[in-house]
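Working notes for the structure below.
Of the protein chains in this complex, one is absent; all others appear in place.
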Amino acid sequence: MKKVVTFGEILLRLSTDRHLRFAQAESYKATYGGGEFNVAVSLVNYGMKAEFVTKVPNNELGNCAIHEMRKLDVDCQNVMKGGDRLGIYFLETGTSTRASNVIYDRANSSMSTLKKGEFDWKEILKDATWFHWSGITPALSETAAEACFEAIKVAHELGLTISTDLNYRSKLWNYGKQPKDVMPEMLKYSNIILGDIDTANFMLGLDKVDPDYQEVHTLPALYNEVFKLCPELKYMSTTLRYSVSASHQRIGGILYDGKEVFKAAVQEVTPVVDRVGSGDAFMGGLIYGLNEEPLDKQRALNFAVAACCLKHTIYGDYNLITKNEIEKLLDGDFTGKVSR
Amino acid sequence: MKKVVTFGEILLRLSTDRHLRFAQAESYKATYGGGEFNVAVSLVNYGMKAEFVTKVPNNELGNCAIHEMRKLDVDCQNVMKGGDRLGIYFLETGTSTRASNVIYDRANSSMSTLKKGEFDWKEILKDATWFHWSGITPALSETAAEACFEAIKVAHELGLTISTDLNYRSKLWNYGKQPKDVMPEMLKYSNIILGDIDTANFMLGLDKVDPDYQEVHTLPALYNEVFKLCPELKYMSTTLRYSVSASHQRIGGILYDGKEVFKAAVQEVTPVVDRVGSGDAFMGGLIYGLNEEPLDKQRALNFAVAACCLKHTIYGDYNLITKNEIEKLLDGDFTGKVSR
Amino acid sequence: MKKVVTFGEILLRLSTDRHLRFAQAESYKATYGGGEFNVAVSLVNYGMKAEFVTKVPNNELGNCAIHEMRKLDVDCQNVMKGGDRLGIYFLETGTSTRASNVIYDRANSSMSTLKKGEFDWKEILKDATWFHWSGITPALSETAAEACFEAIKVAHELGLTISTDLNYRSKLWNYGKQPKDVMPEMLKYSNIILGDIDTANFMLGLDKVDPDYQEVHTLPALYNEVFKLCPELKYMSTTLRYSVSASHQRIGGILYDGKEVFKAAVQEVTPVVDRVGSGDAFMGGLIYGLNEEPLDKQRALNFAVAACCLKHTIYGDYNLITKNEIEKLLDGDFTGKVSR
Amino acid sequence: MKKVVTFGEILLRLSTDRHLRFAQAESYKATYGGGEFNVAVSLVNYGMKAEFVTKVPNNELGNCAIHEMRKLDVDCQNVMKGGDRLGIYFLETGTSTRASNVIYDRANSSMSTLKKGEFDWKEILKDATWFHWSGITPALSETAAEACFEAIKVAHELGLTISTDLNYRSKLWNYGKQPKDVMPEMLKYSNIILGDIDTANFMLGLDKVDPDYQEVHTLPALYNEVFKLCPELKYMSTTLRYSVSASHQRIGGILYDGKEVFKAAVQEVTPVVDRVGSGDAFMGGLIYGLNEEPLDKQRALNFAVAACCLKHTIYGDYNLITKNEIEKLLDGDFTGKVSR
Amino acid sequence: MKKVVTFGEILLRLSTDRHLRFAQAESYKATYGGGEFNVAVSLVNYGMKAEFVTKVPNNELGNCAIHEMRKLDVDCQNVMKGGDRLGIYFLETGTSTRASNVIYDRANSSMSTLKKGEFDWKEILKDATWFHWSGITPALSETAAEACFEAIKVAHELGLTISTDLNYRSKLWNYGKQPKDVMPEMLKYSNIILGDIDTANFMLGLDKVDPDYQEVHTLPALYNEVFKLCPELKYMSTTLRYSVSASHQRIGGILYDGKEVFKAAVQEVTPVVDRVGSGDAFMGGLIYGLNEEPLDKQRALNFAVAACCLKHTIYGDYNLITKNEIEKLLDGDFTGKVSR
Partner (left out) sequence: MKKVVTFGEILLRLSTDRHLRFAQAESYKATYGGGEFNVAVSLVNYGMKAEFVTKVPNNELGNCAIHEMRKLDVDCQNVMKGGDRLGIYFLETGTSTRASNVIYDRANSSMSTLKKGEFDWKEILKDATWFHWSGITPALSETAAEACFEAIKVAHELGLTISTDLNYRSKLWNYGKQPKDVMPEMLKYSNIILGDIDTANFMLGLDKVDPDYQEVHTLPALYNEVFKLCPELKYMSTTLRYSVSASHQRIGGILYDGKEVFKAAVQEVTPVVDRVGSGDAFMGGLIYGLNEEPLDKQRALNFAVAACCLKHTIYGDYNLITKNEIEKLLDGDFTGKVSR
C-alpha cells in the first residue's frame, strides 16, 4: 500500500467550550492537532497508510500526543522525544458575527528547537511514496526551517511525491526571516502546492497580487508564474471559501494541473462546529484523490471539497470522517437523514 | 376523559454530546424513548389521558424507564417486568452536511421476547377509546408481531379507534419475515395510518411506487389503493419533510380522509436540536387534533405539523411542548421572543 | 476621564444548559446580570469609567454579585449591603421556533425593598458626567420607584446627562401602579430615551399607537410628541429587531435628535447564543458613541447596532466585546475568520 | 396497605458541585427535597404507600417539584398549586474540617403563605393510618403554623398515628413567635417524637438541659418529663451523631417507649457524600420499622440507624436506598463489595 | 522482548458519575475494559510487550474498543471483527457502607458467540512466551469455553507459560454448565493460578472449604490439593482483601510456589476511586514480577500488591500506573507528596 509521511508539529489545543470567551472559561477542552498531523489522520481514515514525524517532549503531555497518534492509527514509530515543551494553542471558537481567536503559545517547543540532522530521513522515508510538509514548520525557527529543508531534499532524492500546504501564519515567522527568504528554495521541490494565489505570490516574493483571483479564467496566467519558479510543480490547488459568518461558510475549490482549471461546486456549511483544520481536511482529501486509480482530477477535487465541508461539522482539529461518508456527499445526499 | 393506550418498546437512548462522533465520546447522555411512548407523552402534555403498555426487565434500567413514564404522568400501571434486558440505541447527532447515526442494540430485549398472551388486553383496554401501535413492534421478532396483533384484535373488538405509524426501520425486520408478510393483516384494523405513500405501498406489498408523491393532486389515487386494502381506514397522513441539511428542515404535512386532501404550510426549522421523535410528535399532535371537538381536520393537521416543528427544538425523543406553545405557533408567532 | 453611573438591580441568573427545558434541567448555570449593570460593563469594555450602584444582601450570593462587578472592573464602591435576598431569574433559552422563557423570582429582593434616602447621591454622583437608569427599577416597588426618582433629581441638579432605557417588563409592575402613573414625572429629566415608540407612548400615557412605526418617515411626528412631554430630551433611539426565529435575528436601529432620523443598516445574526441583554448592549454602545469626540451621530448609532449584534454571540447578560471587535464590524468584516 | 401522609414544604435545592465554595460556583446542581417529603420517599422505597401534601407555585419550578414526586412514586394527588414562589435553599457541601453552609431563600414561598382551610384534611386523610409533620412548617409563618395545627387535629380525630420530627432550624422562626409559643400545643397530639432531648426541652419550654444526655441511663428521667407534657406520646427517639469531621460521622440512635431504652450500635460513615436528609432517613426508617409486624423495637431502631448511615452515601436530600440494601447492613455486611 | 498474549472479552463500561445511583444518572461515563485486557495494559505500562486477542462487532463501538487498545499500545493485530454486539456493563460505584452495583448486559456479544476454529492460534502465539486467560471466557457460553480451551492447548503445545485468573462471576455461567464441569480440564494446563483457595476448590469440584484460609500456615496443605489436580502448576497466588468499606480497603497478597508461602505486607487504601480491575492489576504485576530477572518471588508478590493498591486510585478498569510509581511504593514512600 502507498505510504504517506507527513512532518510537522503537533500541538496541545486548549479550547473554550460552548462558544465561551477566554474571559469566561473555567475549563478548557484538551485535544491534539497540527496541520500535517491532521493530513495524516485524514489519509488513514480513507484507508491509506500514513506516518507522522515530529518531536515531542519526554513528559506526560508528549505521551498524550503520541496516544492520540496511536489511537488514530497514524504510524508514530519515528516520533522523537526530547526538547522542553509541547507547543500549545488556546482557541476561542467564534459564532455568527464574532470571529474565533487563537493565542499561540508554541515558542521554544520541542519541534521549534529541532535541528537538522536529528532525524535519519533516508531510513524514515525508505518505504514511503509521498512526503507532505507545510509552511508552518519553516515559520517556527531557523533550525526548524533547516530541519524541514533537509527532509525535503531527501524525499526528493528518493523520488517521493512532495506536497506542500503554504499555510501562512502571520503570528509566527518571528525569528528574523520572512517567507520569501526561506520558502522559494524549499518550494522548488514541491509537486503539489496548496494555497491561494496571493499567498503563493507573497511567499515566493512575487510582486503580483491578484485583484480578482477567484475568477477561474484569470487563474492560469497567475498560476503559471508559480510554475515557472517551481520546476517540479504539477498541481496547484486552493479552497475557495466564502465566509458568510463564523457559523456559515460556502466552500468550493480549484485544482490546476498546468493546463486545465478544475473547479468544484460550492457547498453550504451551516452551522459550523469547528473550522480549524478544514484546510488540512481539503489537503488530505486531495492527496487521497490524486492517489486513486485511475486518476480523475475532477473527482479528486470534489473529494477534497466534500472532506473540507464535513470537517466543519467535526469538533477538534482533524477530520473524523470516513471515505463512505464523503462519497455519500459526492453522490449528492446532503440531507443529513438519520440512518436507522 | 378520553384515554389513549399506546403499545411498543421503550429504549435507553445513549447519545453523544455536543455533536461529537462515537469515536470522540467519553460519556453518553442517557434518556428514554420509543415511538409509541413518545406519542403517549405528547398526549399527556396536551391534556389527554394516556397509558403506555410495554415490558421492561426487572432491573434498575427497567426501573429507570418506569420512573420516566411516571415523571411524565404517562399511566404505566400495566407495564410488565420481565425478560432479560432493556433495548438500547446509541445516537450520534449529526449537524450541517453530516447525518446522524444510530446503532441499535435492542435484540433480545424484554419487549422483543414478549409473547402473545402475556397481557390481558381486555382488562387493559376496557376504559380506553383509542389504541396506537407502530410498525416497529412487528419488526422486532415473530412473537412480538403476534403479541401486537393480539392487542389490535382486542382493540378492534372493543370498538377503539386504532392508529398506526408505519415507522419502517430497515435495520430491524431481521427474523426472517418482511413487512409485506406481516403488516397487511394487521393494518386491516387501522383507522388511521401515518406514513408516506411509498412506505405504505412497500409494507402492503403494493408494487406501485410514486415518482412524485408530494404533489397533492396525485395523492388521492395512490391513497385510495391503500384504502381498498384497509377496510377500516378513515385517514392517511404523512409529514412532508424537506431536509436542507441535518440542521435545517422544512416541515409540512398532509391529511387525507378518503375524499379530501388537507395540506399544511411548510415551516422552517433551523437549527435542529434533536430530530429523533419528530414523527412521533406529529402523530401525537394528529391524535390530539382528531379528538378535539368540533372536528376540524385542517386545524388537526396544522397542530400536528406545529408539534413536529417544535419537537426539533427539544432534546430527547419525546416532545416536551405544551398545547399553549403549539397554539402560539398556529397563531403565527414564530419570533421566539423572550417572555418576561 | 468621563464617568458614567448606572443604577439598578443585579440578579442571579440561573439558566438551563444546551437549550434544555426547565423540566429537563439537572443543573443551572449561574451568572449575574441586570440591565443597568450590563450597560456599565459595556462602557468599561470600551475604555470608559463606569460605576454601578445597587443594593445586595449581606450573604455569599450578594458577595458573588460584587465579585462579578470587581472582576469586570465596574466600580462598586457604593454598592450597599442589606435587605433579605438577591433577586433571581430562571432562564430557559429557546431556539428555532421555540421562544425563551423567563421565571422571575425577584420579589422582596434587597433592591426592591430599597427606600429613598438610603444612598447619598450627591456624594456618589459628584465625579460623574452621566447617569443611567431604566424602567425596571420603578417597576419593582413603590419605594424603589421613589429611590430611583431621588437619584434622578440629584443627577439633574448636578448637571449630569441622564439616559433611560424604558425596558417595559409586563411581569413586574405588581405593586398597584402602572407605568403611566410613575414614569412621566421621571422621564421629564431624561436627555436620552431608548425604547420603541409604542412603549414610549404607553409609558407616557399617550393614546397614540403607531401602526407602522418602523417606517422612518413616520417617526419624527411620533417622536415629537414624546419630546413635548420630556423637556430635557435630546435623543430618542430604538433597536429595530426583526425576529426570524429565536435563533435568527435581524438587527437595525434608529436615532432621532429632534430634527434628523439616523438609521443603521440591518445586520443578520444567526445563530443566536444569548439574546438577553442585547438591548443593554445597544444602550451601552450608544452612550459610548455619544461620548466620542467629535460627535458623529450616525457612527454612534452604528456602533450601538454592532454592539447589539455581537452581544447575541455572548453567553450571559452582559457584552464581553472590545471596542476593537466592534470597530472591525463597523469596517465591514463579518466573515468570522480565525485570527492566527 | 397502610398509607402514610406527610405534610410540609418541598424546596428547590441548588448545590455547588465538587465541594466548591459559593464564591467558586459557576453552576448549581438542582434537586428537590424537604424533610417531610424525604420521609415519604423513604417509605415508598421500603414498599409502603406514602402521600405528600404541600403547596407549590403554578409555574415550571412547581411542576418540576411535582415531577420529582411522581417519579419517586410518592402520591401527589392533593398537592395544591398556588402562591408566588417555590422556596429555595443554596447548599455548599463541606468536607474534612470545613462545614457545609446553607443559604435559605424560602421566605414568601407558596407553602409559607399557606393558610388554614385551604386543604380538606378529612378527605385527604380518610384512607391514611399515619400522619407525619415536622417543626419546620410551624417555623415558616404564623399561617403555616395554623395550617399545620389544623391538619394535626384532623389526623388525631381520625385516629391516625402522628409522628413529629422536631427539626429545629434557627434561621427560620422569624415571624415573631418562638417554638415554645407554638409547639407545646401541637406536640400534645404526637405519638412519636424524633429529636434530641435538649431540642425537645427547648421547644416545650422546659428549663432542663441535660449535661450528659447521651448516657443511656440518664435518659428515661429526662424523657419522662416530655411524656408528661405530651399525653399521646408513645415513643421518643433520636439519632446519636458523633461528628468527627464534615466527612466522617459516627451514627447511632436511641428509642424510648416510656419504659425501656433501646440503643443501636454506632456505625462509621466515611466519606460522607451528602449529609442533608440523614435525619429524615432515620425518621423514615423508624416509621417503617414501627409498622412492621410483629413489632420488634430494637430492629426498628437498627433499621432507622442503617437507613441513616446509607443516606450519607446518597447525593441529594432523600434516601434512594431499598429495603434489601438496609437489611444487608443489618446482617452485618459493611464491606461494600461489588455485586457481579 | 518477551511477549504476553491475553485472551478474553472487552466490554463497554457505562458508569454513573460522582457516586450517583442508577436512578439518578442522566449520563454515563464510557470506558472500555475487561479482565484479560486490563492485564495486557498493565504489562505494557511496565515495559513488556503484550497482545490482546478478542472479537468485537464491526460497528463504531467495536472500533472504539480497538482505539482504546491502540492508544494504550496493546497489540491488537489479531482482534477479529464480527458478531452482533459489544458486551456492556453498567456500573454504579458505591462509597462508604454502600456497595457498588453491576448490571451485566453482555449476552449475545461478539465474544460470547465466538466459536472454536475462528482464530489461528498457532500463528497468533508463534512469537509469544506467555498466554493468559481467565475464568470469565468459559463462563460466557459453551462455544466460548471451547474456543478458550482450543487456545490453551495450542499455547501448551508451543511451550508458553500459561496463567489463569479464576475470576468467578456468579451472574455469568448461565448456559447450563457449572465451573466444575468445564474448568478442571482447562486448568490442567495452567502454570499459574490466581484466586483464593475457596474459589479454586469450587471450580475444581473439590469439597474442601477452608474455614480459615487466610492463615498462612494452613495454606500449603490446601494448595497442595490443587497442585495434585493441576500437573503443570508452579504457582498459586491470591490477593488478601480486607474490606473496611466500599471506600477503604486493606490489601495484601500471597504467593505459593509448591514449597514456600510468600506473604506481602497489608497496605491501606483509602479513599478508593475505582475498585474494578484491582485483581487484574495484581495479576499484571505478578506476571511482570515473575518475568524479571533474576527471579525474586517476594519482590514479584510485593510488586503485584503495590500495583493492586495503586489501581484503586485510578478511574476505569485498567491500571494507568508506571513501573516507577510502583517501585516508589515498594521503597516505602506512601506520602503522596506533590512532585514539583
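When the chains are written out, they are named A, B, C, D and E in that same order, and each has its own residue count from 1.
We adopt the following convention: contacts are C-beta pairs under 8 Å (C-beta built on N, C-alpha and C of every residue); 3 or more make two chains touch, one makes a residue touch a chain.
Note that the coordinates shown come from a computational prediction; the quantities given were computed from them, not determined experimentally.
*Asks:* The chain left out here touches which displayed chains?
*Replies:* A, C, D, E
*Asks:* So which of D:V102, D:L158 or D:L229 would be touching the chain we can't see?
*Replies:* D:V102
*Asks:* Specify the residue from the set C:K3, C:R18, C:H67 or C:K297 that touches the hidden chain.
*Replies:* Selected residue, touching the omitted chain: C:H67.
*Asks:* Out of A:K29, A:K116, A:K234 or A:R250, which touches the unshown chain?
*Replies:* Missing-chain contact among the listed residues: A:K29.
*Asks:* Considering the whole complex, which of D:N108, D:T129 or D:S245 touches the chain not shown?
*Replies:* Considering all chains, including the one not shown, the answer is D:S245.
*Asks:* Which of these touches the unseen chain: A:D105, A:E118 or A:E327?
*Replies:* Only one listed residue reaches the unshown chain, and that is A:D105.
*Asks:* Please identify, in ascending order, the residues of chain E that touch the omitted chain?
*Replies:* The list for chain E reads 267-273, 309-310, 312-316, 320-321, 325, 328-329, 334-340.
*Asks:* So that we can see where the missing chain sits, which residues of chain C does it touch?
*Replies:* 67-68, 70-73
*Asks:* For review purposes, identify every residue of chain D that touches the missing chain, sorted by number.
*Replies:* 18-21, 23-24, 89, 94-102, 104, 169-171, 243-248, 271, 275-276
Keep in mind that, in the parts below, only the chains that are shown with their structure count from here on.
*Asks:* Just grab the chain with the largest centre-to-centre distance to chain E, centres being mean Cα coordinates.
*Replies:* Between chain E and the rest, the longest centre separation is with C.
*Asks:* Compute the rotation angle for the C-alpha superposition of chain C onto chain D, expressed as a multiple of 5 degrees.
*Replies:* Rotating chain C by 180 degrees superposes it on chain D.
*Asks:* How big is the gap, in whole Å, between where the Cα atoms of chain A centre and where those of chain E centre?
*Replies:* Between these chains, centre-to-centre, one finds 43 Å.
*Asks:* Enumerate the residues of chain E that touch no fewer than two other chains.
*Replies:* 21, 23, 26, 67, 101
*Asks:* Chains as vertices, touching pairs as edges: which of line, ring, star, complete or other describes this one?
*Replies:* Basically it's none of the tidy shapes, so other.
*Asks:* Give the pairs of chains that touch; include all such pairs.
*Replies:* A-B, A-C, A-E, B-C, B-D, B-E, C-D, D-E
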